[in-house]
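Yeah, one chain of the complex is gone here, protein chain that is, but the others are all in their spots.
The first chain written gets the first letter, and so on, giving A and B; residue counts start at 1 in each chain.
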Amino acid sequence: MKKLISVLIIMLLALFTVGCIEKVDNKEVTIDENQVESNDVQEQVTDNTKFVSFKGEDMEGNEVTEKIFSENKLTMINIWGTTCPPCINEMPYIEEINNEMKDSGFELIGVVAGGKASKIDAEDIFNKLDLHYRNLLLDDKYLMALKVQYVPTTFFVNSEGEILGEAHIGAISKEEYLEIINGYLEK
Amino acid sequence: MANKRKIIQGITTFVYNFNLKGFFTGEIYTGKLKNACVPGLNCYSCPGAAGSCPIGALQSILGNYKYQFSFYIFGFLMLIGTILGRFVCGYLCPFGLFQELLYKIKSKKFKIKRVFVYTKYFILAIFVIALPLFHTNVIGLGDPAFCKYICPAGTIEAGIPLVLLNKPLQGIVGWLFGWKLFILIVFIIGSVFSFRPFCKLICPLGAIYSLFNKVSVFRYAFDEAKCINCNKCVETCKMDVIPHLNVNDIECIRCGECIEVCPTNALTQIVVLGDGKKNEEIN
Partner (left out) sequence: MKKRVALILLAVFMMVFGIYRGEMAVVFNKAVNICLECIGIG
């Protein structure tokens, strides 16, 4: 029995060690603003600083592509799930943020996980919470390309379609969002 | 024979978590298999998990504003319970295996008073059923309270690996993660000194399956005529069951050790749809 335990423990340790070493080699999706200028970016197979090109619909059925980023100085993409309580809980106040900041060249755009399959539930939730910001239905393959695994995840994108800073995982307070937004708008 | 059980437990752990790739990428499996649940307690946020956790699934359906009851999950649990009862606990649960391995560490061993085994029904009623149903947010989404506040299987299988493998997560761990870690550590230490304390005291899945122990197709039988009252079965049983009094007790996880030690074969394992008048002895 002791042998079995030792073998199992060694296997577990090996698994974790190899896992950690592998992770160091992985290029992380989130890239600092500073690296945009460096040459390294061009050498990457996928351009990680640019938000993935996409084609999807908004809730009214209009086609939407990455061109929407050019409509605003700063776009906040909030990826949420219809069964995710932290996502739902922050939506009322990010709606407020959208209302307060939209005259400053800012727009909040929601993206619901599950895309078209979640449309009815998403509409239901938007009605219940009296939300009016734009919400997109994108195929999950775009979320996978962005390496989004958790909800809520929030990206800030400039008018050139480049992701600013890191993806924000988890819900944060209204004040923290405003701080980040004002920080980006000032640049 | 006890070794055969450990091997099956090991294979089970591997089968439930065959997405080994997930432990290297830090990403969970998103394939169609997750439409189905595994019978044991295995967190569906574990990077390796290939199926869903029945307790997690139950909370997510009860917590959904569209449903007040889950036919799919209760049906599944009833199916597994009627066929296997707590055989799942003894053979098909990774977290059970984990606790048993810890118990092998040499130390003074303590028993848990029988009366405390009823807390798991309370945990089931409150954290798995009531809170997701009634503790809802502004749109009626309920709290998956057991997963969120208690489950140590989730902490060790999902919480810890995901945090270790995903740098962005490391920045956002809060008090809740600390609390879950504390619970995990309590059960790790507890498992050294006492046999499967989580299974006895907390596990809502074990609580559900225990209700089927008496009716399960796979169960144990006791032949009073053969019993010589040596009490070896009582001494051996680590779940504090008294086999010669109540052979399909709610606490029996079907590890089979009592059957092994019974000198007269009064205790047997049967697999019958009927009442077992004609015993099919497997061991």
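Throughout what follows, a contact is a pair of C-beta atoms (placed from the backbone, for glycine too) under 8 Å apart; a residue touches a chain by one contact, two chains touch by 3 or more.
This one's a predicted model, so the numbers in the text were calculated from it and none came from an experiment.
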Touching the absent chain when the full complex is considered, from B:18, B:177 or B:193: B:177
Identified contact with the non-displayed chain, of B:73, B:131 or B:199: B:73
Omitted-chain contact residue, chosen from B:17, B:60 or B:248: B:60
Hidden partner interface residues of subunit A, rising order: 81-87, 113-114, 149-151, 169-170
Hidden partner interface residues of subunit B, rising order: 28-30, 32, 34-37, 43-45, 52, 56-57, 60-61, 64, 66-67, 70-76, 78-79, 82-83, 144, 147-149, 151, 154-155, 158-159, 162-163, 169, 172-174, 176-177, 179-180, 215, 217, 273-275
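Keep this in mind: only the chains that are shown with their structure count from here on.
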For subunit A paired with subunit B, centre-to-centre distance based on mean C-alpha positions, whole Å: 36
Of subunit B, residues touching subunit A in the complex: 6, 10, 20, 23-28, 60, 63-64, 101, 104, 137-139, 141, 143, 164-169, 172
In the complex, subunit A residues that touch subunit B: 1-2, 4-5, 8, 15-16, 18-20, 22-23, 26, 28, 30, 83-85, 88-89, 92, 125, 128-129, 149-150, 166-167, 169-170
